[in-house]
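For this depiction, one protein chain was excluded, whereas all remaining protein chains were kept in their positions.
Labels A, B and C are assigned to the chains in the order they are written; within every chain, residues are numbered from 1.
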Amino acid sequence: MRFAILSFPGSSCDEDMVHAVLNIVGEGAEVVNHNQADLKSFDAVILPTGASFGDYLRPGALAQSSPAINSLKEFVKTGKPVLGVGNGFQILVEAGILPGAFLINKDLKFRSGNSTLNVENASTRFTAVYEEGQQITLPFAHHYGNYYVDKETAKQLKADGRIVFTYADDSHDGSVDGIAGVLNVQGNVLGMMPLPERAVEAIIGGTDGLPLFQSIIKNWSENNVSHA
Amino acid sequence: MTKVNVYVTLRESVVDPQGIAAKDALHKLGFDEVGNVRIGRLIELELSGTQAEIEERVKKMCEVLLVNKVIEDYSFEIGEVAGK
Amino acid sequence: MTKVNVYVTLRESVVDPQGIAAKDALHKLGFDEVGNVRIGRLIELELSGTQAEIEERVKKMCEVLLVNKVIEDYSFEIGEVAGK
């Protein structure tokens, strides 16, 4: 499988994602620059975390001026998987690809650490290798991790099974209904604030992020085997 | 160049963590007469064009980039339009 | 309750990285007519008191808490003063 790690100026954790996918998970991964942005040949796109455009104005906002956003929107339409973590999630939300918006953390401070998450939906292509209701631990690091959607939308998301992860502890930073990760309507785009790429090796932060990547790969190989 | 002030505020339905913190701090400092506090953004732009052009363009900038309509509202004020 | 808008802007000589980045983004999006962009804060306060009281108190709030005078300037506008 070939992953594009879509990097904007300031997306400082792009290399971390490449490392996770390429060296640990063992699939193809390369950084794609936001200016070049030909995504067609890739099987999946990941928007890594970091502070694209310095998080200025609103996190994820200024990335909307990059040519890559249009290619990304095209890519989303193909139905192939797109994952945005941390700042990558914020970019997806600002682009309108995922619902909601981000506010500053409830206590106004940048926060980092580990959060315990509930896997709310283990039947998505991003979570199939987890168990439904499983609790996992993933690192997080953000200043605007306070996810907002209006009540109606939240209800709808829940009804549609599009809330993929929720915070099981008090590390939600104010997020509506403790939402930590959501899916788009088609089910091929996942955004999440916790950072699975920081939890793929025991030496640095556990391995609870691994099944997420394995799920994507499993789904891909199933589809591609049936095509063959 | 004409100066335009864009005022971006959080929508009423959205909780404003900064506003709440500011209100608490003001109360602690003895400013008990303060009720609600909301913190928004003031964007000062300099740009060229006629009044009508500016109006249209600034609106577009807000919609496309400067404002996140999911959580924010905006208004703007155009200063004296400079001749060309 | 009376509404007061406080406008907080970065002092001219202080670099505004946010403004610079926003300007670049606007240019990339085709808004070439935009010159300088500066990003400040808009603080909306609700408070009680007479016009004179409000004026004095808001000034104090700005000096003590709302504005960082080392790098910021401010001005404010008092809405219609509500009767008591």
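By definition in this document, a residue touches a chain if its C-beta (ideal position, glycine included) is under 8 Å from a C-beta of that chain, and two chains touch if they have at least 3 such contacts.
Note that contacts and distances are computed from a predicted model.
Student: As a check of understanding, state which of "ABC transporter permease", "Na(+)/H(+) antiporter subunit C", "NADH-quinone oxidoreductase subunit J" or "Phosphoribosylformylglycinamidine synthase subunit PurL" is the UniProt name of the chain not shown.
Tutor: "Phosphoribosylformylglycinamidine synthase subunit PurL"
Student: As a test of the contact rule: which chains in view would the missing one touch?
Tutor: Even though it is not drawn, that chain still touches A, C.
Student: Taking the entire complex into account, which one of A:60, A:88, A:139 or A:181 touches the absent chain?
Tutor: Hidden-chain contact among the options goes to A:139.
Student: Looking at the full complex, which residue from C:21, C:37, C:54 or C:67 touches the chain that isn't shown here?
Tutor: Touches the omitted chain: C:21.
Student: State which residues belonging to chain A touch the missing partner chain.
Tutor: 9-10, 12-13, 15-16, 19-20, 50-51, 53-56, 109-113, 139, 141, 143, 195, 197-198, 203-205
Student: Going by the touch rule given at the top, which residues of chain C touch the chain that is not shown?
Tutor: 11, 13-17, 20-21, 24, 68-71
Assume only the chains that are shown with their structure count from here on.
Student: I'd like to verify one number: the distance from the centre of chain A to the centre of chain C, where each centre is the average of its C-alpha atoms, in whole angstrom.
Tutor: 35
Student: When the C-alpha atoms of chain B and chain C are each averaged to a single point, how far apart are the two points in Å?
Tutor: Using C-alpha averages as centres, the distance is 9 Å.
Student: How far is the middle of chain A from the middle of chain B, if each middle is the mean of its Cα atoms, in Å?
Tutor: About 30 Å, centre to centre.
Student: Would you pick out the residues of chain C that each touch at least 2 other chains?
Tutor: Residues 22, 25-26, 29, 39.
Student: Provide the list of chain A residues touching at least two other chains, using ranges where the numbers run on.
Tutor: Residues 57, 61-62, 64-65 of chain A each touch two or more of the other chains.
Student: In their shared complex, at which residues does chain C touch chain B?
Tutor: Contact set of chain C toward chain B: 1, 7-9, 19, 22, 25-26, 29, 31, 33-49, 57, 60-61, 64-66.
Student: Report the residues of chain C in contact with chain A in the complex, numbered from low to high.
Tutor: 17-18, 21-22, 24-26, 28-29, 39
Student: Spell out the residues on chain A that touch chain C in their complex, using ranges where they run on.
Tutor: For chain A paired with chain C, touching residues are 53-54, 56-57, 61-62, 64-66.
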